[in-house]
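Written out below as structure tokens is the structure these notes cover.
Every protein chain of the complex appears in place save one, which is left out.
Let's look at chain A:
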């Protein structure tokens, strides 16, 4: 979109018309920014998966996946995370309708499922360490605890964030800022579920098959 105007000495100088940028309301780019954060988080998990992929067979004559993993427990854990995903979705739907009470209720249920997931995971870790299969035992266990522990840590922070937002919603209602925060946490929560699909498939199921 430029036209050229002849100048005195005959050379043509382009004239530029600056197309006005549409204005960006507060928080309009938050979702994209948060998505980029999730993608970088995805890279962290990819590296931990790669580490587990390389070291996952080095048992140092210690216990292997077959001796350690209880698939029933993992299935229960997976169910907890899956339920928490759908209840968070229901909270989002209630949020869109502007219903504070039912939003809070579904958020609370989501938090409880997340807490159940954490408790089961901590029980599993405790059980393994009690049997002498801690992260110091072998390269396999080091990479296992790092990968699954990092995921667990993410869930922990997700729950802290969830509680914080519940307090925020209780105090200020479903204002626009709170809706945006809830949407960010929604992405975070579902993203953790996606990572867990990788964990239960590559660590637990393929570990037992190995």
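In this section, a residue touches a chain if its C-beta (ideal position, glycine included) is under 8 Å from a C-beta of that chain, and two chains touch if they have at least 3 such contacts; residues count from 1.
One rule holds for everything that comes next: contacts and distances are computed from a predicted model.
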(request) Assign the chain not included in the display its UniProt protein name, restricting the answer to "NADH-quinone oxidoreductase subunit K", "Phosphonate transport system ATP-binding protein", "Cytochrome bo(3) ubiquinol oxidase subunit 4" or "Carbamoyl phosphate synthase small chain". (result) "Cytochrome bo(3) ubiquinol oxidase subunit 4"
(message) For the chain not shown, which residue from A:42, A:119, A:153 or A:170 touches it across the whole complex?
(response) A:42
(message) Touch as defined at the start, partner being the missing chain; which of A:15, A:153, A:175 or A:197 qualifies?
(response) A:197
(request) Provide the residue numbers of chain A that touch the chain removed from this figure. (result) 1, 19-22, 25, 28-29, 31-32, 35-36, 39, 42-43, 46-47, 49-51, 53-54, 56-59, 61, 64, 71-72, 74-75, 78-79, 82, 85-86, 89-90, 92-93, 96, 183, 187, 190-191, 193-194, 197-198, 200-202, 205-206, 208-209
